[in-house]
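Heads up, one of the protein chains got dropped from this complex, but the rest are sitting where they should.
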Amino acid sequence: MPDSNNINVEFTLNGNPISIDVAPRDRLLDTLRYALDLTGAKEGCGEGECGACTVYLDGVPANSCLIPTYQVSGRAIDTIESIPADALSDMLASGATQCGACTPGVVMTACWLKRHPELLKTHTVRELMAGNLCRCTGYDGIIDGITDGCQSNYDRGNAS
Amino acid sequence: MRRIERDYPIASVGGDIGLPADDPECPARGNTERTEFGRVAMGAVLDMLEEAKDLDSPTPRWVQSIGNQRGVGSQPTSTLMHCPDERPSARSPSSCKPDASRRQSKRADQPAPEVCVQRLEGISKLTGRERYVDDLPFDDALWGMTVRTRVPRGRIRQIKFGSAVDWAEFVVVDHRDIPGPNEVFLIERDQPVLAADYTRHMHEPVVLIAHPDREMCRRAVADVQIIVDEEPPALDYRLPAGPEQIQRNNDNLFKVLKIEKGNTERALEQAAHVVEGLYETGAQEHVYIENQGMIAWVEDGVVVTKGSMQCPYYVVNALKHALNRDESQVRVIQTPTGGGFGGKEDYPSNLALHAALLALKANRPVKIIYDRPEDMAATTKRHPAQTRHRTGFDSDGKLVAQHIDVTMDGGAYVTLSPVVLSRGIIHAAGPYACDNVLIDGRAVLTNAVPFGAFRGFGAPQTLFALERHMDVCAAQLGIDPIELRRINLIRDGQTTATGQVINDGTDRTAVLDQAAQAIRFREKQRAHESFNATEPYLRRGVGLACFWHGAGFTGSGEVALKSRLRVQGHADGRVEILSSSTEMGQGTWTVFTQIAAEHLGIAPADIIITTPDTSRVPNSGPTVASRTAMVVGRLVERACDDLRQSLGLDNATRGEAVTAAIRAWHNTNADQSLFGEAQYEKPPGINWDDDTYEGDAYGTYGWATYAAEVEIDLRTYTARVIDFVAVQEIGKVLNNTLARGQIQGGVAQGIGWALLEECKWELGGMKNCQLTNYIIPTSADLPPIRVAFLENAYAHGAQGAKGIGELPMDGPGPAIANAIADAIGVHANIIPLTPERIMGMMDQTHA
Partner (left out) sequence: MKVLSPRSLDEACALLARDPAPRPIAGATDILVHWPDNLNAKAETETYLDISALSDLRHITREDDVLTLGALTTYWDVIQSQACRDDFPMLLDAARQVGSVQIQSRGTWAGNIVNASPAADGVPVLMAYDATVVLRSKSGEMEVRLDEFYSGYKQMQRRPDQLITAIRIPRRTYDTQIFEKVGPRRAQAISKVGLAITHSTEGWRVVAAAVAPMILRCKSVEALLESGAPVRSPDDLAQAIDQDVAPIDDIRSTREYRQRVLARLIYHDLKGVLPAFS
């Protein structure tokens, strides 16, 4: 049982095993950005409001500013760096990004949502995207980019 | 069994839930509907005017508008494309009505579209690869942090360093380390880089600290105590300062401005009706998602600062002045900038100076990245403002006199207040014709953190007052609010408050009518009557606002700027645009690339553009004032012409002939550089007098009408927008996706300002400086924002464009306040209209 000031953490990062020593106080966001040079996730608020630091923890979106790094031991983390560019053409075309600071988080939630169209039977896109604050787009470009991508596997026009 | 359903369907009831047919959040609509209904060429609009006169027409004929370039997104490997190759996608309906539209096909009789490009850096941003200032690796950099006074006003008596940290490990800077004048170079030089012996606001920087470990910096900041002999602060700009609060001249006024046309007092005396009103708007925080940040280092004797900013040459000037260096000894590089909205216009100068002072002393790179609370507390906000209207009408509802009195809170230092005030009062009389106008404006010193630039730059404040007042006037006169506006909208040949003759061929009543028609203003009014009579606690209302926004710098500003831009022809035939205009999300790169590609007839892929570095790019003026596409874009065109001229080509030469000539030039001029240059030239016939405030305040204006439908829950006094339409004439639309995004984003900020966003003050400092307590809209708070453009090319803008960036900030506030007044009959004259404020207004109304 680790009871010392440094903790070795082994987890899966973007599909690859990784081992790293962290301090108990380290936030996953800082570990990713400053120790692992994965700077896609951004710090917008440091309190779980803006969602710019969104990553997947075992496949579900979570704010990496609110995750102590040691907690991801044995778990799977996926970051924006795992998303291939060719998955994002709808969002590019719809104007889903402007300044780009919220965008990595937006894309993480959006891609998760696209992979789980069944969520739209109970939730609206606008509710599910509410954890990602964007100050540029007014969200329409984002919503359009998601619903465009969902069209193939979800009948948007008759959703209820 | 009874359960109160919230607005979304609950899982347990699955698909059976009966959502109201026009609930914007219903998945069948809210999530799927296209959010725009296209753009219409000016000629086409004129065609449809006959139809538009009858707003109640249930199925208005809508002119098919030209295509939305989004359809070309099916080319994932390339971010560049030519629109002429585009074919309407199979999903596109061939025609559509305004409120049911999705993608639209091209009008057959439209001219061939110009080169159109998807956002150049879009994929880089979407994949998280774009490197912002805090993303840059800097192994040997120190973290820098700031110690602030925490007292709104007083004399600094002592700085106490505690014993919680070992100070030998730290680099510490105060005002004595400043090589030049302790002044932030801007309009005036009243703001110190670091407070020396006096503090004028709570977050005045005094001491800077640097250390390799960020956490150690935090501890060190907490270990410094600034002892201040406090003096009485001035905290309410609306009240005259008491003698003990006077800190500037004898009245605490930063700036007083006046616009005078005709004889307003006499006209008011003779008017058939005079309507008065008092209106107020609160401060607004920018909430760019990327906080402010800057890195500084010294390289071969040159101070280099690199960071998030809108205006690299503002930073150059600030560094030159306070560091006592000439231009060759300072260099400023922009990093990709995660939003600005005016918040990164002037403040980055302060931050760059701080980082540079630490770097000079440490002799190592120093990085200052504000966290959200510090950013919100210490940086600028939108000026709070109070506007008084006294308005005379003749018996037909025609405006005969407007007396407008504007007061703005400037905060502790002058910063940009004089020009914010200037834009504010010039817009204050609105897009109406009136022979007698008197506008008095003043910006007042208080001991609040300085207010600064924010999208709209004073105009949203005064236009809120004006357009809310127009509805108040309509009610008092017993005239329909749309009709009152139609009667008074300025027509070609008439003059503005400053005496500028408007003669641009735009049909402003068409803009008004289209917005009213698109939101189904009359239909909704009727529907609301029965809705409000039968619903136990929900009330709906609809409102609109007519407005204008001047593009580019005010008055002689563009002339004074003497903006310059270069294009460089590279040996491989590609053309690079060298400009200090920055990309911060609004699309500078994409639009400049389009303009250059179109102008030279070459592929967008053969245009290069990157973040400005002042060692390479000339001063194209600041990236503000809705001027980049229109004014600097025009310089792109002219620099391209100049490049052709250098090559001995005429302006009709395009495409491969140009690139071949560039390559050939390099073959014969090895190791030399090939440039084309342009400098701003005033369009003919534009004249402005800064002393009398008369003349052509702006080269051109965008014209708009926005309409909002709101629903108020009387259980909680909460208002929300359930439909929003934004119709505007902005010259030529250069890129439909980007233009639509500018409008929707600006409207979202406007909705936030109108309903949610409230800075709570304590001793001139923002108390709620975190995103949990300063409330900006989420996706769940907004309806789809429906956008339409009317196009009427502006002769002196790049490809006919006018400025667009600030315009959408002006309309939502008054349109929403008017809709709330319509719904529940309150005097909705102050924003934000938070539930607590609406509750108070209802009490007043019923008292």
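So that you can tell them apart, the chains are marked A and B in the order they are listed, and the count of residues begins at 1 in each.
The rule is short, and it goes like this: contacts are C-beta pairs under 8 Å (C-beta built on N, C-alpha and C of every residue); 3 or more make two chains touch, one makes a residue touch a chain.
This one's a predicted model, so the numbers in the text were calculated from it and none came from an experiment.
Undergrad: Specify the shown partners of the omitted chain in the complete complex.
TA: Result for the missing chain's touching partners among shown chains: A, B.
Undergrad: For the chain left off this view, which of B:S328, B:N503, B:T772 or B:T845 is in contact with it?
TA: B:T772
Undergrad: Give the residue, chosen from A:L32, A:A62 or A:I142, that touches the chain omitted from the document.
TA: In the complete complex, the chain left out is touched by residue A:A62.
Undergrad: If I consider the whole complex, including the chain that's not displayed, which of A:T31, A:T54 or A:T137 touches that chain?
TA: Spelled out, the listed residue whose C-beta touches the missing chain is A:T54.
Undergrad: Can you name the residues of subunit A that touch the chain not displayed here?
TA: 1-5, 7, 24-25, 27, 46-49, 51, 54, 57, 60-63, 65-68, 70-71, 73-74, 109, 123, 127-128, 130-133
Undergrad: Would you write out the residues of subunit B that touch the absent chain, in ascending order?
TA: Counting over the whole complex, subunit B touches the hidden chain at residues 1-4, 6-8, 10-12, 214-215, 218, 371, 373, 536-537, 714-718, 720, 756, 760, 767-768, 770, 772-773, 775, 777-781, 834-836, 839.
Operating definition for what follows: only the chains that are shown with their structure count from here on.
Undergrad: I'd like the Å distance between the centres of subunit A and subunit B, where a centre is the mean of that chain's Cα atoms.
TA: 28
Undergrad: Touching residues of subunit A toward subunit B in the complex: what are they?
TA: 33, 37, 39-47, 49-50, 52, 79-81, 83-86, 88-104, 107, 120-127, 129-144, 147, 156-160
Undergrad: Could you list, by residue number, the parts of subunit B that touch subunit A in their complex?
TA: Counting only subunit B, the residues touching subunit A are 8-11, 14-15, 17, 19, 25-28, 30-32, 34-36, 70-77, 79, 118-119, 121-132, 134-135, 137, 286-291, 336-341, 371-372, 584-587, 737-738, 740-741, 744-749, 770-772, 776, 778-780, 782, 784-785.
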